[in-house]
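Pasting a structure below so you can have a look.
Of the protein chains in this complex, one is absent; all others appear in place.
For reference, chains read A and B in written order, and residue numbers begin at 1 within each chain.
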Amino acid sequence: MLEVTNLHARLNDGREILRGIDLSVKAGEVHAIMGPNGSGKSTLAAVLAGREGYEVSEGSVSYLGRDLLVMPADERAREGLFLAFQYPIEIPGVNNMYFLRTALNAQRRHRGEPELDAGQFLRIVRARLKLLDIGEDLLQRAVNVGFSGGEKKRNEILQMAMLEPRLAILDETDSGLDIDALKLVARGVNEQRSPERAIVVITHYQRLLDYVEPDRVHVLQRGRIIQSGDKALAVELERRGYGAAEEAA
Amino acid sequence: MNAVVDFPVRPEARPYLEAFGRDSLARAGREPDWLTGYRKGSLARFAEFGFPSRRSEAWRYLDLRALEQRPMLPAGAQRGGISAQIRAQLAEMALGRPAYRLVLVDGRLAPALSALEGLPPGVWLGSMAAAITERPELVRAGFEALSLDAARPFAALNTAFFADGFVLDIEPGVVVERPVEIIHLSSGAAQGGSLHTRGLIAAGERARASVIESFAGAGHYWRNDVIELNLAAGAELTRVALIEEAAEAWHFGEMLATLGAGASLSSFVMLLAGRTVRHETTVRSEGEASRCELNGAFLLSGRQEANILTTVEHAAAGGETREVFKGVATGRAHGAFQGRITVRPGAQRVDAHQLSRNLVLGPHASIDTKPELEICADDVKCSHGAAVGDLDEAALFYLRARGIPDEQARRMLIEAFVREAVELVGTPLMREHLLQRISRRLASSEE
Partner (left out) sequence: MSASSETLQTLRSLARESYKYGFITEIDAEAAPPGLTEDTVRFISAKKEEPAWLLEWRLAAFRAWCGMAQPDWAKLQLTPIDYQAATYYSAPRQSAGPKSIDEVDPELLRTYEKLGIPLREREILAGVAVDAVFDSISVATTFKEQLGELGIIFCSMGEAVREHPELVRKYLGTVVPQNDNFFAALNSAVFSDGSFAYVPPGVRCPMELSTYFRINAAKTGQFERTLLIADAGAYVSYLEGCTAPQRDENQLHAAVVELIAHEDAQVKYSTVQNWYPGDAEGRGGIYNFVTKRGACRGARSKISWTQVETGSAITWKYPSCVLEGDHSVGEFYSVAITNNRQQADTGTKMIHIGSDTRSTIVSKGISAGRGQNTYRGLVRVQPRARGARNHTQCDSLLIGERCGAHTVPYIEVRNPSARVEHEATASRISEEQLFYCRQRGLTTEDAISLIVNGFCREVLKELPMEFAVEAQKLLAVSLEGSVG
């Protein structure tokens, strides 16, 4: 589904952040990308989602057999690539439910499916809310405005559940969460697991992986994946730290 | 009159033109020709502008009729020693601890009261009169840079008539650790006349200094002060103005600053006493990533009238402006704040915030405030806030419930309100001095 080959990317100021990433994610898999602060985790997510401000200097990314890097950010989203933001953005005055419906209908339109009217949408969103144990009041507020850290993350998970992406990238969705919120995020991710869908979980800690079992674990260090393995690698990292991983590599 | 008058003259300017003609003999031979040229040119501009009308935005909140109807002509040089009254004024206004001190009495240097010893190498501090001889290029550059327009007629008048003032010239990289103190006093000899003083501070690249200017006096006079600040790249300057003029005095202060790349200006203006006081600050941020902090307060009672004006023009990218102004008017006093922040096209990433908070505390007191943004670039973060109101009733009640008499409780709250702005003064010695002056002022206005 996703083939990242020798990906190099730098910031507009010339600093190279990604220095040759290779990553292959197949449908049905859950990958965890771990690494210390500043290793390039969030940059990788941003480059995959098409955020401006980065220059890909080398390498390629293929998504569903297409060149991902030539697609504008909104097209990537409509093609089923979802990014759960580490710091979700506030949009004052825009009703959260309206935002969600607009996004969903933009994607449905793209896929040639009929758009949902307010009633149809409400039925679906209520079902999801129940499943994820999220209060309905979240929908009536402006997008992320005045949300607590936990509410923002829940909102990201709700969006993911509604948009049903083919590839979901979760950028440190677990950071700053208490154990209940963490379990909720994990539930959201596990609920999304399916043979047609791939999930990439970017995280600093092994904590989330207690609840979301990854098929593959990668260690990102200084813009490169220095080690890959199964879930045992995460446990080892937690015990021995990233320094040891670097030495091992 | 001579060659000066071959242009239309506004009637209210005529007495000043005549005074200039009378003085020209006395000046002849004492001043370089280039200076006389600037004086004549500026006088011509003043004659053309005349007094600003209230339709002029920068003067809409000030009543100039008394000054317009009864000219206050430039006072001549006074002879004689330093009076006890002047010494008393100095004792009041001077900073408690040692500083480089330059004292001007009736608009002219008083060497006996000044203390300029021990200036670090690379620092020149002296009277404007001396600088004209010793640092002519620097002084000329200052006149050259000052643009005269109809909204600044009194800056033109100042150029025509200033008798003295001061110059502080700091070479690149030099740090002046001790505060520099400029004290303007008035003996009352200039009764009914005007005092025109001119200041200039040039801070070279990465130079650093703190300057406090205090204004006090006796009698009925009009002080018209102009100061230019020129901050080269990376220079850091603090300038505090403490205005405590005589109860019947007029005071117009005009400060014009230019900021180079990465330069940082921190200004504080405290208007405490004087019949009619106006202070205008104009900052032009010409270099990228400059920082400008303009704060101040006025504390008015009786029939006082005071205006604080600020204009910050961001002509370069990445600049930052922070403004906090507090105003208090009691009795029949009238205070006004007018602040404008302009972002020129292309000056991206400017971050500017301005706050004007005011208390109207007398049944006949009034406050006007006009915070203004003028933005011609899109990648900016600009905001302003303004509030006018009364003392917080809940806080007042709380203090009274603890047994503090009403009057004292009010004074405490007013002091706290003004203090919030004063706390922003970075130099502890100056901050303490200001707070002390404010306390005294509040205590005396209670009688």
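Criterion: contacts are C-beta pairs under 8 Å (C-beta built on N, C-alpha and C of every residue); 3 or more make two chains touch, one makes a residue touch a chain.
Keep in mind that what you see is a predicted model, and the values were worked out from it rather than measured.
Considering the full assembly, B:A365 is the residue among B:A47, B:I132, B:A365 or B:L429 that touches the omitted chain. When the omitted chain is restored, the residue from A:V47, A:V61 or A:A77 that touches it is A:A77. Among B:D63, B:D149 or B:E374, the one in contact with the hidden chain is B:E374.
In the full complex, chain B touches the hidden chain at residues 345-346, 348, 358, 360-390.
Residues 49-53, 72-74, 76-78, 82-83, 85, 88-95, 97-99, 101-103, 105-107, 109-110, 115, 118, 142-143, 159, 163 are the ones on chain A that touch the missing chain.
Following the convention adopted for this analysis, only the chains that are shown with their structure count from here on.
For the pair chain A and chain B, the distance between mean C-alpha positions equals 57 Å.
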